[in-house]
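The complex appears here without one of its protein chains, the remainder shown in place.
All chains are identified by letter, namely A, B and C, in their written order; residue positions are counted from 1 within each chain.
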Amino acid sequence: MSGNTFGEIFRVTTFGESHGVGLGCIVDGCPAGIEFDADFLQSEMNRRKPGARQKDSSGKEIFNSSVTARSEDDKAEVLSGVFEGKTEGTPIAIVIQNTSQISKDYSKIKDKFRPGHADWTYFAKYGFRDYRGGGRSSGRETAARVAAGAVAKMFLSQKGISIKAYTKKAAGIECKKFSLDEIERNSLRAPDAEAAAMMEEKISALRKEGNSCGGIIECIISGVPAGLGEPVFDKLDAELAKAMLSIGAVKGIEFGLGFEAADTTGKEDNDNMSASLGKIQFLTNNAGGILGGMSRGDDIIFRIAVKPVPSIFIEQKTVDTQFNDTSILIEGRHDVCLCPRIVPVAEAMAALTVADMYLRNLGSRI
Amino acid sequence: MSGNTFGEIFRVTTFGESHGVGLGCIVDGCPAGIEFDADFLQSEMNRRKPGARQKDSSGKEIFNSSVTARSEDDKAEVLSGVFEGKTEGTPIAIVIQNTSQISKDYSKIKDKFRPGHADWTYFAKYGFRDYRGGGRSSGRETAARVAAGAVAKMFLSQKGISIKAYTKKAAGIECKKFSLDEIERNSLRAPDAEAAAMMEEKISALRKEGNSCGGIIECIISGVPAGLGEPVFDKLDAELAKAMLSIGAVKGIEFGLGFEAADTTGKEDNDNMSASLGKIQFLTNNAGGILGGMSRGDDIIFRIAVKPVPSIFIEQKTVDTQFNDTSILIEGRHDVCLCPRIVPVAEAMAALTVADMYLRNLGSRI
Amino acid sequence: MSGNTFGEIFRVTTFGESHGVGLGCIVDGCPAGIEFDADFLQSEMNRRKPGARQKDSSGKEIFNSSVTARSEDDKAEVLSGVFEGKTEGTPIAIVIQNTSQISKDYSKIKDKFRPGHADWTYFAKYGFRDYRGGGRSSGRETAARVAAGAVAKMFLSQKGISIKAYTKKAAGIECKKFSLDEIERNSLRAPDAEAAAMMEEKISALRKEGNSCGGIIECIISGVPAGLGEPVFDKLDAELAKAMLSIGAVKGIEFGLGFEAADTTGKEDNDNMSASLGKIQFLTNNAGGILGGMSRGDDIIFRIAVKPVPSIFIEQKTVDTQFNDTSILIEGRHDVCLCPRIVPVAEAMAALTVADMYLRNLGSRI
Partner (left out) sequence: MSGNTFGEIFRVTTFGESHGVGLGCIVDGCPAGIEFDADFLQSEMNRRKPGARQKDSSGKEIFNSSVTARSEDDKAEVLSGVFEGKTEGTPIAIVIQNTSQISKDYSKIKDKFRPGHADWTYFAKYGFRDYRGGGRSSGRETAARVAAGAVAKMFLSQKGISIKAYTKKAAGIECKKFSLDEIERNSLRAPDAEAAAMMEEKISALRKEGNSCGGIIECIISGVPAGLGEPVFDKLDAELAKAMLSIGAVKGIEFGLGFEAADTTGKEDNDNMSASLGKIQFLTNNAGGILGGMSRGDDIIFRIAVKPVPSIFIEQKTVDTQFNDTSILIEGRHDVCLCPRIVPVAEAMAALTVADMYLRNLGSRI
């Protein structure tokens, strides 16, 4: 009800402020008997970490220049729900201690609402706010999502379902090529090495200005059987849209042709069908793999719009908690472009959504 | 769980196939003591009806050429929950009989999956399908949403909250002007009379070809107090995104700058704040009125992409229920552009979302 | 949230006041493909009706003297969710018109809180109340439960699960014998003809005094596979307890030995096990067929305590809506003992609970 739980059957509840003791999640409804891969869980946590290093094409570790250099030691500890290497069917609690959250001086931002941040809205809702690093509104909250998403991926992989997200566009530069192997090699998580290099250059320049940029992430879900999704309010695309818009900084989502479909005709947009290969196939995928809110059996494809990082090192007009006009100049180290860090979060949320829809579909017919 | 219920506190459950006995909804969680305006309910139903006539600028009734000429007599009957003109706090059941759903010959489409429709996905999910006019996947299902949304609007109007949607773009033509009064005067529900005329012309041509077109709807929610929305998974924008993507034919949503935000910098995108007028104000509204998933107190603005009507009168390749390749030529009367009919549905879903979020926020602080 | 919905997957939402236009339910989450038996639905409705006649042992119709002589024409109309004789997987809406609810003079009770009724608590909650025959608090509300329960029974019968309730005790007289065939033959729905005759005599005497009496209903659920129920908060017995206590006039529930277990030792109470017959068996059933909140695979047995009908024709002290002391003398025709009418309601609620738990268990292991 307070919105910290996601999913109906495969259900995660998260907790944690950026500078509290710790954060984490309870994953409930995961079927019993799934091999639990703790190393995979930690590797997913590491993908999300700020300052995460990627390996370049030669296997050399490279610094991820697009994101912040803060060090967060996101060690995921599993407290329950796993026995003899398998899920028990009971809740899986995962805790990440906030070990490196050193108390620091917040006096400069404590009483001011940072533009583009949730400071004012938290204050309006709760009557006060946890000003330490954004509190619950911090991007750090997504660590718990990634942990839960890793469990969902373990379940989905047993069903042959896989999820891949990547940066399609950043700082105004769009990928022209697609290489799956390239994605985790560059700091942008872009599937086009050349475009990634240009994005990095642009981002370096923005960093020097104290400015930031947005981008677009694309996500492909493969191996989903036809018929997942509930036909009226809980359509598969509706649930994915909620999942994605629940990620901070995401301002839009589109499936298949998306907004471009608004400019097409029915003749252009309709995906014709064939069974000539012995199974139902769609000759095109303008729909993004979903019809009537249910998966068609082919790839599900969507894109999300990511706004620029709101923490910029340029003076901005704002208001203080006494409701006086003032200005603010944010300090510290922050990401320039959120895309590469949102990629694993988007995958996690997609995994949670599909895992839930898979289980919800079990009782659809006798 | 099966996805026919929307909302947590202000909660609607709908039922009904296009050619069954009737359809409708139960609205649960509506507070007691709200004046129930049955005329308003019916007027909202009439706005959604196919073949609905609008009044032109001179007050003359005009035929809505963009939508189908089918006649549906959508009389909303209230069975419960209202006593002496006020809501009782008990469930409000509303039923709409399918009076004009004449049984007809479905033999031509009964065994084929219509491209762009939910025929195949329903079949994949349930093992068979209700082939009469789309069954539960029919656009007729939205009548129940509009009925429920009318109740939500009665509640919201007491809180000073109003919702207005309109066609921003259709058949490739975008509105350049904005006149609130114009919206319900033209058949497109566009706020720009000239653009509407051009859209109508284009739609006429498409109708002759047996083709169809898509468009974009914009929605503005005014009067929402700051702090509505739950900060993590159930963000106000996440819930609105789910609400909108749950409408058939909607392929995308964006808030404020939306996908354009992906190309901006933080300096451009951040909305600065001022309290000089004695209350918190945002100097721009690139965010669409939502920060950190909670309303800021100014207008909430979003746009949705509507795909072309999939029922086109042009032969298409498809598959039959025996999984053989075949072709299909749809007959009958259908809309060319769904935008004007989705406008009241989008308003209804927005109203349901905000009403629920309003009530969910009541316990946010002691 | 407002409590008019029951169940998580197999889920019913009910509506309707006793003297409104109609009442009914939406059954959502019923799997597709179940044979829908409309005659069975109506026969279940008829079992619940006041003034229902039973057949005596010779097949002769007898008047049910323990319950009221009011005539309610509870015709269940199915509006949706059934196609070609089978459930579609879509919501099944059932409406019962309040045809015989003649408007009458409520001036004597309109402004007074009837002792033992929900008049005061409704007033306290909503600020006013629907004084026509109890409004939503009327026993008539259970008609919608019985309709939904009939659908649940259709589902359960396909899984080999059956439910039987009966009056164990009424007016202080307890059944000593058990004959399944006897239950529907006498007006008390008691499995012991002799005890039933004594109960009827006692009830006749109470009716003359304008007084009423309570009783105990026992319910047996057979054919439930082992492992249904969720182990922590949503234990099978916890959900059944909620289901039963949600029926008006029910003041307690006990499983197996129940309150008697409080006086036993572990040695006496523990049910020992054997597999000598090739399957897991319990040598006794003190637990009522549930361990750790999950079904064991044998019969589930529980009893519920039913309070006397609060509508008595004897002057009582009470308070009016202006908060003045007053007295009240209720008129009209009312049941003396609710047990026989609650029997089908208890079965319906048990059926809804088990159907839901059956579906909830589908995802318990990979």
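Please note the rule applied: contacts are C-beta pairs under 8 Å (C-beta built on N, C-alpha and C of every residue); 3 or more make two chains touch, one makes a residue touch a chain.
Since this is a predicted model, take the numbers as computed values, not measurements.
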Touching the hidden chain in the complete assembly: which of A:K49, A:K112, A:K125 or A:R145 does that? A:K125
Sole residue of C:S157, C:N211 or C:N285 that reaches the chain not shown, by the stated touch rule: C:N211
Which is it among C:I221, C:A241 or C:A350 that touches the chain not included here? C:A241
Per the touch rule stated above, chain A touches the missing chain via residues 1-2, 4-5, 8-9, 11, 13-17, 20-24, 26, 28-29, 32-33, 77-83, 86, 88-93, 95, 125-128, 130, 132, 135-136
Suppose we count only contacts with the excluded chain; which residues of chain C make the list? 1-6, 8-9, 14, 113, 115-118, 120-122, 124-127, 136-137, 141, 169, 172, 206, 211-216, 225-235, 237-246, 248, 251-276, 279-280, 283, 287-288, 290-297, 305-312, 314, 316-319, 323-325, 360-361, 364-365
For chain B, which residues reach the chain that was dropped from this view? 1, 8-10, 29, 31-34, 89-90, 155, 158, 231, 359, 362-366
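Throughout what follows, only the chains that are shown with their structure count from here on.
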On a C-alpha centroid basis, what's the spacing between chain B and chain C, in Å? 39
When the centre of a chain is set as the mean of its C-alpha atoms, what distance in Å lies between chain A and chain C? 47
So, in whole Å, the Cα centroid of chain A is separated from that of chain B by 27
Residues of chain B engaged with two or more neighbouring chains: 1-2, 4-5, 8-9, 14, 125-127, 136
